[in-house]
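As you look at this complex, bear in mind that one protein chain is not there, while each of the others sits in place.
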Amino acid sequence: MNVHPIFRAENRAADQLRPIRLTPDFVATAEGSVLVEFGHTRVLCNATVEQTVPGWLRNSGKGWVTAEYSMLPRATLTRTPRESERGKIGGRTHEIQRLIGRSLRSVVDLRALGERSIILDCDVLQADGGTRTAAITGAAAALSLALNKLVASGTLPASPMRELVAAVSVGIVEGQVLLDLDYQEDSQAETDSNVVMTASGGLVETQATAERTPYTRDQLTEMLDVASQGIQQLIATQAALLAPSAS
Amino acid sequence: MNVHPIFRAENRAADQLRPIRLTPDFVATAEGSVLVEFGHTRVLCNATVEQTVPGWLRNSGKGWVTAEYSMLPRATLTRTPRESERGKIGGRTHEIQRLIGRSLRSVVDLRALGERSIILDCDVLQADGGTRTAAITGAAAALSLALNKLVASGTLPASPMRELVAAVSVGIVEGQVLLDLDYQEDSQAETDSNVVMTASGGLVETQATAERTPYTRDQLTEMLDVASQGIQQLIATQAALLAPSAS
Amino acid sequence: MNVHPIFRAENRAADQLRPIRLTPDFVATAEGSVLVEFGHTRVLCNATVEQTVPGWLRNSGKGWVTAEYSMLPRATLTRTPRESERGKIGGRTHEIQRLIGRSLRSVVDLRALGERSIILDCDVLQADGGTRTAAITGAAAALSLALNKLVASGTLPASPMRELVAAVSVGIVEGQVLLDLDYQEDSQAETDSNVVMTASGGLVETQATAERTPYTRDQLTEMLDVASQGIQQLIATQAALLAPSAS
Amino acid sequence: MNVHPIFRAENRAADQLRPIRLTPDFVATAEGSVLVEFGHTRVLCNATVEQTVPGWLRNSGKGWVTAEYSMLPRATLTRTPRESERGKIGGRTHEIQRLIGRSLRSVVDLRALGERSIILDCDVLQADGGTRTAAITGAAAALSLALNKLVASGTLPASPMRELVAAVSVGIVEGQVLLDLDYQEDSQAETDSNVVMTASGGLVETQATAERTPYTRDQLTEMLDVASQGIQQLIATQAALLAPSAS
Amino acid sequence: MNVHPIFRAENRAADQLRPIRLTPDFVATAEGSVLVEFGHTRVLCNATVEQTVPGWLRNSGKGWVTAEYSMLPRATLTRTPRESERGKIGGRTHEIQRLIGRSLRSVVDLRALGERSIILDCDVLQADGGTRTAAITGAAAALSLALNKLVASGTLPASPMRELVAAVSVGIVEGQVLLDLDYQEDSQAETDSNVVMTASGGLVETQATAERTPYTRDQLTEMLDVASQGIQQLIATQAALLAPSAS
Partner (left out) sequence: MNVHPIFRAENRAADQLRPIRLTPDFVATAEGSVLVEFGHTRVLCNATVEQTVPGWLRNSGKGWVTAEYSMLPRATLTRTPRESERGKIGGRTHEIQRLIGRSLRSVVDLRALGERSIILDCDVLQADGGTRTAAITGAAAALSLALNKLVASGTLPASPMRELVAAVSVGIVEGQVLLDLDYQEDSQAETDSNVVMTASGGLVETQATAERTPYTRDQLTEMLDVASQGIQQLIATQAALLAPSAS
């Protein structure tokens, strides 16, 4: 691996995550609730269990997991108008909520879930880069909590979540591969990538976008290496939260 | 006054507020940020200062104060679909955000504010009744914080906020006048009212709605008496937060 | 009571209504139709009986009463764009139609109505202040006409309308309490209030809003006194229209 | 001409108009206001003069005349939901308001009007067939009244309206050509046509639609003959309203 | 007839169609697909058979034929923004798709079709005037192809299409009646008309609109004469395509 130390806020190393915090039960109203923090980025992830499925799954015996993502207007330094006021959901929001939904479905046995839906609401309270990867990481934990409740109540014999899944961003800034970019770094990145991986190391999603200049196969390899170790730390944090003694 | 003790959650007296908490700077991104809690009801109130005014105020020398209100989908025990997904703002939301805006403007000297707008975003994280009165109370504090910053930075010579303002609900449940209704009480109330009052005791808004059976002039008088003392406590809490030593 | 004579259009006394007129059967197409005039304010109120109820009332045995409110573009001196052209209903419209619906439901026994809905369409043909209070007053009469037809046709054994209900505005202009404000007075008012009351004197809705400066408890009392006598006159007018000899 | 007597409501002859009435100044708020009645069909036509033109006419020296059309929900025997509630204008409404606008522009010298717009709001209070032809006929009168005011106030040296224009429907019912169809006749018509013609006999719009079976050239000729004489009567009614002694 | 030779692109005679081409099976995905070309105007007409009918036809035993019309953004020399981006369908689009639908239904026995719907999607790839008449002409052919497949598969015993139908534009340019106007001619026309006629000569729709100055009865007669012979040529082209040997 080829990560040189460069100056990052709070003396972070190039391959170092920001301080990660997962707070369970942030609201008492949801079936699963986790406030996830990646540094200053804070996303509230709430899981809802509904006893219906989308039309195309009716009578299929299979369930569904989906997500909605939104930013509070003042999650950002400059106020972002509400999508409810503008009367439509923007492209970026659509892209992110589809990504969260796909990531979570990759680790859930939808047949074992049965004909019910789980909706993960991911609302960004404060944004400092990496809101979509924080949302995936927090939503996976909230989903696990909600599924555990279905097991505890006897609704399901075992959790249909096969393993944990988490996500992190990696980017190239001034030629350097950096892990878990904050907003400042993200806006300077030449390449921006998001990686979603499972506890057992399987890749769920690899997205690497050249923002200014194309990147090479070697750079892609380095980004994936750095992302992998970051994700393993995130999954360890999730696991600690979900361990019996932590609840 | 004629308030008999009846059974309320956590042994609250009929004329007693729920535990009130105002947390300043809940997010670091907004010009003024207050998390307000009335018992289990939690509303994040963020103030944004913008250097523009709505069209009808251009070149008037006057500013504007307005509010937007929203509930996160899982603020409630049953998930409420997002208004951004439905593509339109509902009547209840419109009604509440207009009430918050009017209440705040009643204590601000819009000419002294100058041609700038302050937007108060009130997002309900958890709802247990009284979200609109909590929002007014928290938003008034967030507005004060934002105006104080404009004074501190030398943009304004003095805060254009003439006095504090707060709000509380009062209702009639089984013939009893109760202060600061939680969700359970609110859904049983025969009459539901919201009162907005200033520190000096001036009435800004009185709304009393018969949900099932009409109410009498005497009952209205009693509701206003109970609300008045509750609001004075709320304003004391705001004042404590805003006192120099608290910041 | 403390109402001093001040100059009003057409030498109206401070506590005097404008000329009130209720014209039944303004259109022949509706189950109940009343054109209501408060001075130059003219609102067409049409009642529709539908044999369905909103989803949440299905199989409850209970009916529903609701209202829609709209202004024709040239009801006002300056043309107001249609909400159908803008593609959404504004906050003021939502607020008014919710108020009309609540007011009417307060005097109807929804269980006796059975599983049917009555929709009151209130369309303002000409606006000179007080359109929402005129709408409530006219809609109550149109609702009564429609319910009487259900009795006449044998669909219902008796009208489920327990008593009449009407509404009027009261405001404080230059410190004076004035009844039934026209547009000119309304735009100068320091406080603007709307009161909805039943024939037996029960309060259904009290809304008093400080437009510029807060008002006192004494002023609220005076406004309610003036409103009460105005509403009794309105209800007398409704009763005359609905009396057997008038139909 | 080949019009056999057939039974029509109120013993109308096949080539006879329903009772026509034009009431000027139905509202006092608009620059020109006419309530037009074709039998039970009643349309309120209000003209608004605005000092702007659509973008594509800016700096062209030319004005614009346009129309908006709407039906009150209970203009019809069965309630029609509001387009504002559904959030979009339907195809039929678009088609009608485009027809009204084109018809009026055909008799106005847009260059002589100067860079201002006249909007004709046509709101159907009660519908019994022929609402679009009544709207054109009433709107032409309201437009004339509004333009006369611009002349009276010295804004324009002379009215830019070259001549009057009116419209009527003609249809084929059971093989018979009938003038000015009411709703009952319209719903039985094999062919439905609308003709717009000027005072000097020029055709502005001919629309003839086979609803069930195609029609012949001879039938089209007969429909146009019957329409012509009906329109001349409508224009005589407009002229009487607009004559100096009538105002 | 009174058609003088005037200069038209490619030396076209006043009563001459542009080169007409109908290409069947332009896409393989639709039940019936025809690319229709009137000179440079190219419209892709695809027929879809659905096994449902609109609500008002359920259990009526009757089917429905409807159309949707759209222009690709660069069908025109200046790009036209998509209606999907603007979030609503414009008035012109509504008018055209209603016209196409009516024209096709006039030649289909809806009872013989049974409870199924046929949707004709008419998408303009390149526009040079006459897109709506080309669309009707191409859609009638696509509809016939789709119905023939229902017969071939044994779903229907015989095609419910009674006869062919086609459409053409006629206009008056500098006092001359011209057939099948291209964009350049259309934008200069004093009168613009569209005629829809069946194979047996029955009129389905006659629309003649004065764009600048009213037209006379004689001019209308001449336009209909010229249109008739044009439509007979169009129907011959359709018939050739649909003849057994052509498929």
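Order of writing sets the chain letters: A, B, C, D and E. Residues in each chain are counted from 1.
FYI, a contact is a pair of C-beta atoms (placed from the backbone, for glycine too) under 8 Å apart; a residue touches a chain by one contact, two chains touch by 3 or more.
It should be emphasised that the depicted structure is a prediction, and the values quoted were computed from it without experimental measurement.
Student: For the chain that does not appear here, which of the shown chains does it touch in the whole complex?
Tutor: Missing chain, whole complex, touching shown chains: A, E.
Student: Taking the full complex into account, find the residue in E:L57, E:L72 or E:A236 that is in contact with the omitted chain.
Tutor: Among E:L57, E:L72 or E:A236, only E:L72 touches the chain that is not shown.
Student: Determine which one of A:A47, A:A208 or A:L234 touches the chain that has been left out.
Tutor: Result: among the candidates, A:A208 touches the missing chain.
Student: Could you tell which one of E:L57, E:A112, E:L125 or E:A236 touches the chain left off the display?
Tutor: Counting the whole complex, the residue in contact with the absent chain is E:L125.
Student: Which residue among E:N46, E:S159, E:S193 or E:T237 touches the omitted chain?
Tutor: Spelled out, the listed residue whose C-beta touches the missing chain is E:N46.
Student: For subunit E, which positions touch the chain that isn't shown here?
Tutor: 27-30, 33, 40, 42, 44, 46, 48, 50, 68, 70, 72-77, 79, 82-85, 87-89, 119, 121, 123, 125-127
Student: Hey, which subunit A residues sit against the chain that's not shown?
Tutor: Residues of subunit A in contact with the hidden chain: 88-92, 94-95, 97-98, 102, 106, 193, 197-198, 200, 202-210, 212-217, 220, 224.
Simple rule for what comes next: only the chains that are shown with their structure count from here on.
Student: Applying the touch definition from the top, give me the chains sitting in contact with each of subunit B and subunit D.
Tutor: C
Student: Count the smallest number of chain-to-chain hops linking subunit A with subunit E, moving only between touching chains.
Tutor: Minimal hop count between subunit A and subunit E: 4.
Student: Which one of A-B, C-D or B-C makes the same contacts as D-E, at least in over half of the residue pairs?
Tutor: The same interface as D-E is formed by B-C.
Student: Do subunit D and subunit E, two copies of one chain sequence, contact each other through the same residue numbers, with over half in common, or through different ones?
Tutor: Looking at both copies, the contact residues mostly coincide.
Student: Please report how many Å separate the Cα centroid of subunit B from that of subunit C, as a whole number.
Tutor: Spacing between the chain centres: roughly 28 Å.
Student: In whole angstrom, what separates the CA-based centres of subunit A and subunit B?
Tutor: Distance between chain centres, rounded to whole Å: 34 Å.
Student: Find the geometric centre of each of subunit A and subunit C from their Cα atoms only, then give the gap between the two centres in Å, rounded to an integer.
Tutor: 52
Student: Can you list the residues of subunit B that touch 2 or more other chains?
Tutor: As it turns out, subunit B has residues touching two or more other chains at 87-89.
Student: Based on which chains are in contact, what kind of graph results: line, ring, star, complete or other?
Tutor: Looks like a simple chain-to-chain line, open at both ends.
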